[in-house]
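Left out: one protein chain. Kept in place: all the others.
Entry: subunit A
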Amino acid sequence: MRETGATDEGHACEVVVAGGDGKAAAARRRRRLELRRLGLAAEDDAAAKRIRSVKDGSSSDDSSTEVVPRSWPACVSHGSVSVIGRRREMEDAVAIERTFMASTGDGAGAIRGGGEGEEDFFAVYDGHGGSRVAEACRKRMHVVLAEEVSLRRLRGQSASGGDVRWKEAMLASFARMDGEVVGSVAAAAPRVDGTEPSGFRTVGSTAVVAVVGRRRIVVANCGDSRAVLSRGGVALPLSTDHKPDRPDELERVEAAGGRVINWNGYRVLGVLATSRSIGDYYLKPFVSAEPEVRVVERTDKDEFLILASDGLWDVVSNEVACKIARNCLNGRAASMFPESVSGSSAADAAALLAELAVSRGSRDNISVVVVELRRLKSRAA
């Protein structure tokens, strides 16, 4: 199973088509080798960069940024890939909704200037115990968020409260989404004739959501999917994974009366390896649906954003992922390996990252969204 998202240019990518003959096998082998080289080169580069940045640690990236509020096109292009990988079931889901506020119909964007209402919505949901919660999030989260945001905009709080408003809207949306899945999943499970499994209470999903506006990026995260921003060639994580052994999460779980046990990795009650998620009724309140929200002002140096499930992050570091995506978006990867890398779109970058994860032995579903924030390469050529 494979889904590829197209960019604005309609530049869908065609990759990983398994063939039966020897020629195809040889091509796949070459591809794997080239991918590995690409990954290793990126690792070397990343290591060199770390050393450099330690050496001249005095020069800061935020060299007195200008006060004038600037704005950029919300997103230049985007692409996504979601692959089942070595798993038996596909439980990841991806959502991409351009100008997602338009669906609320209150025309907030048209009335106000400054790009309000023009934000794009991107999300990765990594389901477990079934795909129902991830699917529900894919269908509903952006709708719920649009409602929560417009509700707060219509109340007309001052512009300076924008960040606070976004945080509140995200918190409210995740709570509503969590309530909806508990209700709807429970209601959908009454058949017990042997065909309908009884597992509604044990279905859940992580959620990492990014709203990309002209001036700011809002990231809300619940679980161990992750958002990483490439800023001036540096990988800047915009979310922190909710692992049960994270000290503050461990404290939260224990304060709620639960325990974290190392049982094939640290798990809540020895069962679930993430400490926050949507759904998972049976692990409430130890597993929380509350997201951590981060708002970052955009800068000239922002290149692209990667959202991905742990199928990628378990085997590829933030630095290497950014390096690979960068080399793809600026066209270098395609010119180095024209037979393996089909182009330089965001969808190509997402596909390349997913393939790298597979080649590095990821055992999980892999979902990657790449959002290009500014052109790294002239597309005229």
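Here, contacts are C-beta pairs under 8 Å (C-beta built on N, C-alpha and C of every residue); 3 or more make two chains touch, one makes a residue touch a chain; residues count from 1.
Here is the rule we use: contacts and distances are computed from a predicted model.
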Chain not present in the shown complex, as UniProt names it (candidates "Protein DPCD", "Protein TRANSPARENT TESTA GLABRA 1", "RAS-related GTP-binding family protein" or "Abscisic acid receptor PYL5"): "Abscisic acid receptor PYL5"
Selected residue (touches chain absent from view) among A:129, A:162 or A:291: A:129
Residue in contact with the excluded chain [from A:73, A:233 or A:270]: A:270
Option touching the unshown chain, where A:27, A:236, A:261 or A:336 are the choices: A:261
On subunit A, residues whose C-beta touches the chain left out of the figure: 87, 89, 91, 127-130, 190, 192, 194, 197-202, 204, 257-259, 261-265, 267, 269-273, 281-286
